[in-house]
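Every protein chain except one is present and positioned as in the full complex.
And then subunit A:
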Amino acid sequence: MSSFPFLSALIVVPLIGALITAAVPKGKPRQAKFIAMGFSLVVLAITAVMCVRFTAGDRALQFTEHYSWVPDWGLNLSFGVDGIALVMLALTAVLTPVVIGASWNDADAEKRNVPTFFALILALQATMIGTFVSANVLLFYIFFEVMLVPMYFLIGSYGGLRRQYAAVKFFLYSLLGGMVLLAAIIGLWVASGGVMDWQALIDGGPVDPTLQNWLFLGFFLAFAIKAPFFPFHTWLPDAGGAAPAGVAALLVGVMDKIGTFAILRYCLPLFPDASQTFAPLAIALALVGVIYGALVAIGQTDLRRLVAYTSIAHFGFIGVGIFAFTTQSGTGAVLYMVNHGLATGLLFIVVGMLAARRGSSQIADFGGAGKLMPLLAGTFFIAGMASLALPGTAPFVSEFLVMLGTFSVNKPVAIISVLGIILAAGYVLWMYQRTMQGTLNPALTELKPMRRDLNLREKLVVTPLIVGILALGVYPQPVLDIINPAVESTLDFVGVTDPAPTVPTAEPVATGDN
């Protein structure tokens, strides 16, 4: 391997970008936008190189770096990624420039500070990357908490209606989770004798089973709020509804996945016995989320809130996949995290484009709009189809893997989750029908922006996401090759194996009793 510190570079580059962007005078918004875009593209390039150099079959953490920081606390600057973290990095690296492009004019209105907006996005990216590349529990915790700050200001200062309420609610929820997480980390610190490096904790073996239960609950609660799982989800519709579209895409597309990522990275390997103990509870919550999120999504009257609720249903699928403990369901869950980022990211961005044109995201304010903007309608349709996991789009593969793997160990759960795909068709098609189809809403024809189809910038923003959704839908195997070993290794930590087929493959020769 090379000596280039890829992972620290991934944190430092966007951080420097954020500082430089923030330093741009308020009167030169264009300059700030291009600087931010430039830095996000550098991050994308570094990540691309990493994807090429990553050894897919290797289960150990790769690109590791280690610098001592506060040895007394066990706090080290330890970095390293496995396949799961790598695909999440790739998702972050792709989504950030797309979001910067999508939010190009979002901060211009109402004389808000444009450079700060883009600086905050880069700062958010740096901290989110930090959570993915940390190989030290305390270091992870620091990034996990600090990333709230840029997100808080992005929602609270640049959001829409009720942005203050939403931002505070988001912060409070996360705060609650972070507090419990810190307590649990302190508990772990006590139990492990001050060891906080992930690899060292793994090598030291799991702690006492009773203690595991408490620590697991502490970690899990924090991550269940972040993901969010039912019933800790109610901050998400408010935050997703109030945040600017691009920020919502980052919030739901990447930041929420840190919850599920951390469950895979910390809860399962560090507390294997407790994970098995609490798996039924986690699956129950996730399963309720699948059905509940979809049903509540159907009843929404606001596009952004609707998309937020669909995500709660999708996170339910991810949760089921993680806690079913099979290779297929786990791999499906990780792939789901990536695919959901692309699909829901696109959905949020398209909804943002619609809302910007209409000046409202109320569903009732649209109707028949497909006639006016065929390209935007087509993009909306593709995003919707990806959201309902149509085969040929990426989310199908992940949802299929989750349900298939779950079915092999728990049939009722899998069958109930299949109901979720019928409900998904319901909310997507009804949303599309009420906005794009049917009689043209006369109020729309009078609005000039509603006659403007996608412009060049918007086309450039949606194209990479559409290409990604279709490419990963047709040929997901390269990504699966990266995810599979990491998931298998995680399941090894938990100590579970896949069930064998009930009927041995009928090789006629194998039946003899030689």
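Before moving on, here are some points about what is shown:
Basically, contacts are C-beta pairs under 8 Å (C-beta built on N, C-alpha and C of every residue); 3 or more make two chains touch, one makes a residue touch a chain; residues count from 1.
The working rule: contacts and distances are computed from a predicted model.
Comparing "NADH-quinone oxidoreductase subunit L", "Succinate--CoA ligase [ADP-forming] subunit alpha", "2Fe-2S ferredoxin iron-sulfur protein" or "Signal recognition particle protein" against the UniProt entry of the hidden chain yields the protein name "NADH-quinone oxidoreductase subunit L". The hidden chain makes contact, of the residues A:L77, A:V168 or A:A200, with A:V168. Checked against the hidden chain, the listed residues A:A242, A:M436, A:M450 or A:I469 yield one contact partner: A:M436. Between the chain not shown and the residues A:T331, A:S361, A:S387 or A:T490, the one that touches is A:T331. For subunit A, the residues touching the absent chain in the complete assembly are 164-165, 168-169, 172-173, 175-176, 178-180, 182-184, 186-187, 190-191, 210-211, 214, 218, 231-234, 292, 295-296, 298-300, 326-328, 331-332, 368, 370-371, 374-375, 378, 385, 390-392, 396-397, 400-401, 403-405, 407-408, 411, 414-415, 418-419, 421-422, 425-426, 429-430, 433, 436-440, 475-477, 480-481, 484, 488, 498-506, 508.
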